[in-house]
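Have a look at this one before I ask anything.
Incomplete set of chains, arranged as in the complex.
Naming follows writing order (A, B and C), and every chain is counted from residue 1.
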Amino acid sequence: MKARVHITLKNGVLDPQGKAIKHALFALGFDGVNDVRQGKYIELDLAESDPDNTQAVVEEMCKKLLSNTVIENYAIEIV
Amino acid sequence: MKTAVIVFPASNCDRDMIVALEKITGHQPHIIWHQDDYIPAVDLIALPGGFSFGDYLRCGAMAARSPVTRKVIEHADRGGNVIGICNGFQVLTETGLLPGALMRNESLKFVCKDVRLKVENNDTPFTNAYEPGEVITVPVAHHDGNYFADDDTLYALEEEGRIAFRYVNDDGDTTLAANPNGSRNNIAGIISRRKNILGMMPHPERLIENAHGGTDGLGFFKSMINAIN
Amino acid sequence: MTWNNNVEITDALVREHGLSTQEYDLCLKILDRTPTLTELGIFSVMWSEHCSYKSSKKHLKTLPTTAPWVIHGPGENAGVIDIGDNQAIIFKMESHNHPSYIEPYQGAATGVGGILRDVFTMGARPIANMNALRFGSPNHPKTRHLLSGVVEGIGGYGNCVGVPTVGGETNFHPAYDGNILVNAMTVGLADQDKIFLSAAAGIGNPVIYVGSKTGRDGIHGATMASAEFTEDTEEKRPTVQVGDPFTEKLLIEACLELMSTDMVVAIQDMGAAGLTSSSVEMASGGGVGFDFNLDMVPQREEGMTPYEMMLSESQERMLIVLKPGRENEAKAIFDKWDLDFAVIGKITDSGNLTLTFKGEVVADIPTQPLADNSPEYDRPWVKPQPKPFLDTDDIAAPPDMKQALLTMIGSPHLCSRDWIWQQYDMQVMADTIQKPGGDAAVVRVHGTDKAIAISTDCTPRYCYADPVEGGKQAVAETWRNITAVGATPLAITDCLNFGNPERPEIMGQFVGCIEGMREACNILDYPVVSGNVSLYNETNGTGIHPTPAIGGVGLFDDYSKMVTIAPQAEGEILLLIGETKGHLGASLYLEIMEGREEGAPPPVDLEVEKKNGNFVRTQIGAGNIAACHDISDGGLYVALAEMAMAANIGMTVTIDNGRVPLHAYAFGEDQGRYILSVPAEKAEAIMSAADDSISIQIIGKVGGDAFKINGITGISLSELLNAHQGWMEEYMGLE
């Protein structure tokens, strides 16, 4: 199965990248940008074929490696 | 030889480049701030190393879209000489002045060390002071130096002799172990079709005095003086 | 939740803020009324161990801090020393231990950011970074992750701001399993007539906030750094600060540009306890008051309260007092660099920090008593029982000397740190003339013949075995490392990392280390000009080894005189300076080969140290020496092997170990020793230049492609290099 994982910064955590992108967009003439946040997007192709198991495994991957739970949230989608 | 060095926010090898150019040409380069929209007529524009705009989003991406970069492109389109070292190379690929892209090092780690480089083509304004096939030592210091181009582009670069420098071992062989970042075909630097633009990851400006531990970078600057004067 | 500045201040609330009953009483006395919530927050961070040095002050005062070349000692943001020609070197070391344990990348990165600001806030351009790191046992499940994140964070920040990271030290020991140490040091260069201090002056002058916006970062950071870890600390996951090195780089350039004008009256970075400690320090230092309108503070998030704004530890921010009427000129500079700029208040003659928020006064505190009457404790301490001297006869010789040497240089303690330093840009600014791998790092003073040598050192296992000797040794080792490259040691900074000071045995370690440091600084004429104390490095009652990390700085008038540890040519003669008694107590040999951590550490005879060092430095200065290396961890054989590896040349050494057993001679860690590699024709002259009080002997010759020495018929250079370089790369490869 495939899983899609979104990793985003927790609310209130400074996002220097997002800030810089917002700024660069503004310099390029895009002036209606209120906010930009940058995160990571990870696509996994897994041997597992049961959706529930996949969800559980990916959840564990997120906790153990993919996200830094001190400052990041993760969201998992099984497709 | 008249030169200009472009300074972006968080360029940080700008002073090193200015010092090197001044030492070698005897003239202070023009220092151009990224918001300036005028570059005086010069023989060479240098895009220095560093972390322009923090290297956020993609290395060199924001600098490539800075107003001053349009002037650099115009200069290059007129056949003017341009060099991009490290972050400058990333800016050049982001503008499309040079093909390909520089991706995260294969190790995912920043790498700072001396590497051996083979001068693959010494018939360019940037390499003519070296012997063909000469192996030199120059430091690298980057997080994103992993050169990528698709097969067709790579083939064309090789066929047209546009590989300027390649990472090699002490014997001059292109080996996996000699490659510090995973770049395709061990590419360390390339030139444009018209040979007026060079981009390279290693830092020749950091090896031009005995106190630096060697002077292998001098040939790079001497080449430009040969070509331009 | 609506915010109420006038909540009832209960005992529980006071305790939650880490204030004791006596401290709270003092607070009531200073205010002459009950504090508001914002005021309670301010008292709590100002009087935390981290900001107030309440447990350490009494002892720190006993350290020597003056010398003719000291321009500013402790008390300013960083220490300042004179290097001639109207130039000054400004430096300091600081800890970021707890945050790095919780989030190694950001913790270490913001540690680098913080120490950089301490240095450029005084008007210096940072020219070098160093880092002193201690991790737990390599076998501890967290160590890899922590090492990896810390190194990446240090590189990620320092590389981006364009300051070379040129050296440091790295130890592993189970004592740090639950409390790693991340100490970062910055060295900067300034003109003596352009040094900026933090004391505010000029009633009515505008107070300016510049840099990043304020968010809710690390609101409990400063208090966290002063509290012991318990099991559930990890669960609490305090908001860690995220560093933005790009903004820091802009801030450096903008501040230096501002300082090149005559607009600045005073300037101070917002470090731990952010806006609170910076404003209190500036106001109390100048004997004035500050009147702030907190609505003007640039804010990253909606609905921030005064409490949050005053306690936030958002990074990359500075507070500046300008000359009157210069606001627009200053703003133009910060606009150019795209940084927030806000006039948040002005200087008053009230002596109070007066904070207004939405038209209401939310805090009004006299700053002088807040800063000066802060608690000071004379914590009870007991003198640690010094460990007995070990008899060498009780320490077995290894079955095979060759294997022992290879095991030692391939151990986590002595293996090459190139996996670490290759992640640091060591050369940016093009003035690094001695990279990591030698005794001290050396960076040129740009555009001159001068250069600065820097070394960070501490041997925690010595400090644990005997705090006084350990304290001496840490200072002496930096002095020796700076001497070994040929520079003149001038002054030190320190970062004193200890466990819980409320335990008398820990306090005893602290007092002992200070005593040793004091003696060494006095005799070596090597004052302390800045420093930092990090206490409560303790988890569930187990403290770290006492770790007074020392950062030493020295000067070359002419850097062409510098030497490295690498012999220059075949045929050079090897000389050994200093006496070898074969001291194996608390040595790495004992720990690595015997698995024992016992015995007294090698004593440091400071008079001998001074004599030997001065002799070595004079000989280097005279151009007689090709290479020099001091003998430290691992002893004589390890030091010789390091020299051979650095030059990739073999050597043949014959020692006369007399009555000292060979393994003790080989691996003993007697202090005050150096190895010199000298051109053959110079050897005699050097020998005769040494008076009788200096122990000097010829021990061998450089050449060939093998390392040969008593007990070892030969090790090829490649065998040595493989053993030395393999461990860390392999270990981290399993991450």
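Simple rule for what comes next: a residue touches a chain if its C-beta (ideal position, glycine included) is under 8 Å from a C-beta of that chain, and two chains touch if they have at least 3 such contacts.
Computed from a predicted structure; not experimentally measured.
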{"item": "Formula for the whole complex, using the labels of the chains displayed", "value": "A x2, B x1, C x1"}
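Just so it is clear, only the chains that are shown with their structure count from here on.
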{"item": "Category of the chain touch graph - line, ring, star, complete, other", "value": "complete"}
{"item": "Whole-Å separation of chain centres (CA-atom averages), chain A against chain C", "value": "36"}
{"item": "Distance from the mean Cα position of chain B to that of chain A, given in whole angstrom", "value": "34"}
{"item": "Interface hub residues of chain B, defined as touching at least two other chains", "value": "53-54, 56"}
{"item": "Residue list for chain A, restricted to those that touch at least two other chains", "value": "16, 20"}
{"item": "Partner chain C, residues of chain B touching it in the complex", "value": "9-10, 12-13, 15-16, 19-20, 49-51, 53-56, 109-113, 139, 141, 143, 203, 205-206, 211-213"}
{"item": "Residues of chain B that touch chain A when the two form their complex", "value": "53-54, 56-57, 61-62, 65-66"}
{"item": "Residue ranges of chain C in contact with chain B within the complex", "value": "152, 155-156, 159-162, 244-247, 249-250, 337-338, 418, 421-430, 433, 444, 559-560"}
